[in-house]
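Removed from the display is one protein chain of the complex; every other protein chain stays in position.
Per-chain residue numbering starts at 1, and chain names A and B are given in the order in which the chains are listed.
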């Protein structure tokens, strides 16, 4: 499987971490470079994070309206990519975009939360309690472990 | 807190007859007030006080490592707000560890005598209850072994003497993976920082409390296998080195 990108949003709806591995393919036949919202040009800026947040936020609220307060969505699939979602009770949202062959990454996202985020960001005394602008999340231990984790996921599946 | 305990500790360090002893700025950490043992404090009717509960009660007790990490994180954050640079930060962490060293020393001796086991064997020269170490090596073994075991449930990883003839007063205690640095990822621009300065302060407190004036600092010495490997550099004062020579001649061990 291939991992395209990964995002963390905090409880203030801010993107506190973003990482891209491979460019996500866009639908053939269209004009990839000009496609608003999904194309490469947009992703060069900050906007893809906002788009992703808007999407998961709306989707999650809709799911709750239909399925009850405890309900949540796990992933959605388009013809081009799969978006995986994990949310903590503290409203931190973990999002990963992969190719279509990918199995469910819910457990993987939960493990990124438990084993990487909590251990290397939350417990790091030199990292602030909250992360405006992403401060503190982008430390060496977290990034290194994330890189390794994603590589392992990609290799063994 | 525990001001009376602390002043008792200081009196121990004053009794050793080493005039060079504790630096004055540090002794002020003791609360200046409170003559020890005055019965001015209210106590609960069930007498849950430090005088009534056994001092070994918490000897084998455990708490969450995360709890320590959070407290330590707040200590670092709080210190960071009041300092100007890395050196200043390390100095402050060191100063916070210092009184802890004085207290732990007392606890170590108390436990060594009360159990009369081999807990302090490295510093005892006979089968009698262990004494306060008189020589540098005995002191360092006390730190490397019993102190480390009390704090971290294992001994330190190495104890070395400086090989340079210019610095015979320097000793190194190595910890391959210091507990206090478990969750710390130091940013590049602060790569000199080692928060184990707190533990360096503890060591300094133990040395001073024993009558060995010393400066102790923590240094990053990473290896591939041990990325947070830390060397605690112990530098004894001139008077300590002079006394060491005298004791050597007298055959004191």
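Throughout what follows, a residue touches a chain if its C-beta (ideal position, glycine included) is under 8 Å from a C-beta of that chain, and two chains touch if they have at least 3 such contacts.
By definition in this document, contacts and distances are computed from a predicted model.
Missing chain, UniProt protein name, picked from "Trafficking protein particle complex subunit BET3", "tRNA (guanine-N(7)-)-methyltransferase", "RNA polymerase II subunit A C-terminal domain phosphatase SSU72" or "E2 ubiquitin-conjugating enzyme": "Trafficking protein particle complex subunit BET3".
Interface note for the absent chain: among B:150, B:172 or B:247, the touching residue is B:150. Listed by residue number, the positions of chain B touching the unshown chain are 1-5, 29, 31, 33-34, 38, 40-46, 48-50, 57-59, 61-68, 70-75, 77-78, 82, 96-97, 99-100, 103-104, 107, 150-153, 179.
The set of chain A residues touching the chain not shown comprises 11-13, 50, 53-54, 57, 69-70, 88-92, 113-114, 117-118, 122-123, 129-130.
We adopt the following convention: only the chains that are shown with their structure count from here on.
Residues 66, 69-70, 72-77, 182-188, 190, 195 of chain B are the ones that touch chain A when the two sit in their complex. Within the complex formed with chain B, the residues of chain A that make contact are 119-120, 123-127, 139-142.
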